[in-house]
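After this line comes chain A, so read on.
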Amino acid sequence: MSKRVLVLLVVLLVAAMALAACGGSQATPAPSGGEEQSTSGTTEEQASTEEACKVVFGAAVSLTGKYAKEGEYVKNGYELYVEEINKQDGIPVGDKKCMVELKIYDDESNADRSAQLVEKLITEDHVTFLLGPYGSGNTFATTAIAEKYKVPMVEANGAATKIFNRGFKYSFAVLSPAPNYLRGIIDMALDKDPNLKTVAIVIENGAFALEVAQGAKDYAEEKGLEVVYFDKYAKAAKDVSSLITAMKSKNPDIVLGAGHLQDTILVMKQSKDLGLSPKVFGFSVGPTSPEFRKALGKDADYVVGAAQWTPELKYKSDDIFGTPQHFTELYKAKYGEIPPYQAAESAAALIAYQKAIEAAGSLDKDKVRDALAALDYDSFYGKLKFNEQGMNVYKPMAVMQNYTDGGLYTVWPKEAAVKEFLYPFKPWDER
Partner candidate 1 sequence: MEREILLETHEATKHFGGLAAVEKVNMKIYRGEILGLIGPNGAGKTTFVNIITGMLPITSGKVIFKGTDITGWPAYRIGRLGIARTFQIVKPFRGMTVRENVAVGAMFGHKGQTRSPREALEHVDEIIEFVGMSDLRDKHADQLTLPYLKRLELAKALAMDPELLFLDEVMAGLNTKEIEAAMELVRKINARGITILVIEHVMKAIVGVTERVFVLNFGQELAQGKPEEVLNNPAVIKAYLGEKFVQRFFRQQQAA
Partner candidate 2 sequence: MLKITDLNVAYGEVQVLWDVNMEIHESEVVALIGANGAGKSTLLYTISGLLKPKSGSIQFNGTEIAGLPADEILRLGIGQVPQGRHLFAGMTVKENIMMGAYLRKDKQKVKEDFDFVLDLFPRMGERLNQPAGSLSGGEQQMCAVARGLMAAPKLLLVDELSLGLAPLVVENIYNAVEKVIQRGMTVLIVEQDVFLALEQADRAYVLDVGRIVMSGPADELMENPRIKEAYLGI
Partner candidate 3 sequence: MESLQFTQGIVNAILLSGTLALVAIGFSIVWGILNIINLAHGAFLMVGAYITYWLFTLYGIDPFLSLPISMAIMFVVGYLVQRYLINMVIRAPLLVTFLLTFALEIVIINLATFFWKGDLRSVTPDYAGLGFSLGNVQVPYVRLAAFFISLILTGLLHVFMTYTKTGNAIRATGMDIDAARLQGVRIPQTYALTYALGTALAAGAGTLISISFPIDPTMGGAYTLRAFVICVLGGLGSIPGVMMGSVVFAFIEVFSGIWFPSLKDAIALLVLVLVLIVRPSGIAGKAFYH
């Protein structure tokens, strides 16, 4: 009578154990699931001629879910670096070279999953070092795991400072922290027209955007501007017309938006609907992405956006990319589009690792960590240097503008500008 039942339960038990065993076993090759992407630039013979040495970088990146697009850029950046470095037979460690391997899982834009996967990367896949996911929330969750296992994590896509306020020793961020995002735009606007008086700031209610906005507010007030509007809208808002109306009634000179691509597009669309035309429209994230132009068409003209990095920046480096321009060429050749800054900063995270490994002359996790902490290097992406908390506060933010010719050009800082900052924003009713 109970045979079937017995079988069912045994199957359940065995399935659980088998899963555990299969996942935990080192002998079996890593599962070749659809979520997992292994990139190795080497072949079997090459590896066997030398003493087998490889560095495995692991990351959980959003390939599906709400950050799927950004996650794709991150993955591209990681992969481009790995391809290039393996062309040079890998990273020099002491007197030998180690081929680089990448292990990426899809975290579905979900912090729980992200943490779970990083724990898998550490305890099951035994990766050498960790790379960051996309977004502050997921980064927050994964840095804690890295800290628990004392595995360094250099991340490139979590800008919120609260990630780094917890005294972590193993987490580093190559990107400029959130409060710095909008400084460049404010500087540029005042440089163009010192008579600007008022700023309105709209904020997506999220950890990153709130820090961006607070940083911008402090900086604007420091520069003598009056912040006439400062309010947040719900994350994933589908309608911000109330805020636009409220801003419009204040008639600000500058409108700054702290948020992400999606809500930035929404703010622009509804500003047009409601006829909000300040002299400067600037956003933390969005205008520098090709999607922005795709979504808004001509309405994207004049809008400026902060950028961690742009292809036109004038950095020079001895890393494998050398200059932003060279990085752009390689990226374009491989992916067929201008690299968004997420890709560049992701690649920069690996550059930071490379330089730290070279300095440490070892793949030892603690030695590399110490080398990362001491790193001071000028890369194609800009300065890579971390403060005590692990944040890169030394790199300035650039500004890009959507031009009336349909292009996207760096307009700030002045020394890197390819085009003049178009000013003022042309009112909607005059277009």
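As a selection rule, all candidates are chains of the complex that A comes from, given by their letters.
A few comments on the model shown:
As a working rule, a contact is a pair of C-beta atoms (placed from the backbone, for glycine too) under 8 Å apart; a residue touches a chain by one contact, two chains touch by 3 or more; residues count from 1.
Nothing here was measured: the structure is a model prediction, and the numbers come from that model.
Contact annotation for this complex: of the listed candidates 1, 2 or 3, chain A touches only 3.
Taken in their complex, chain A has these residues touching candidate 3: 64-66, 68-69, 205, 231-234, 236, 238-243, 245-246, 248-249, 261-262, 265-266, 269, 272-275, 291, 294-297, 299, 428.
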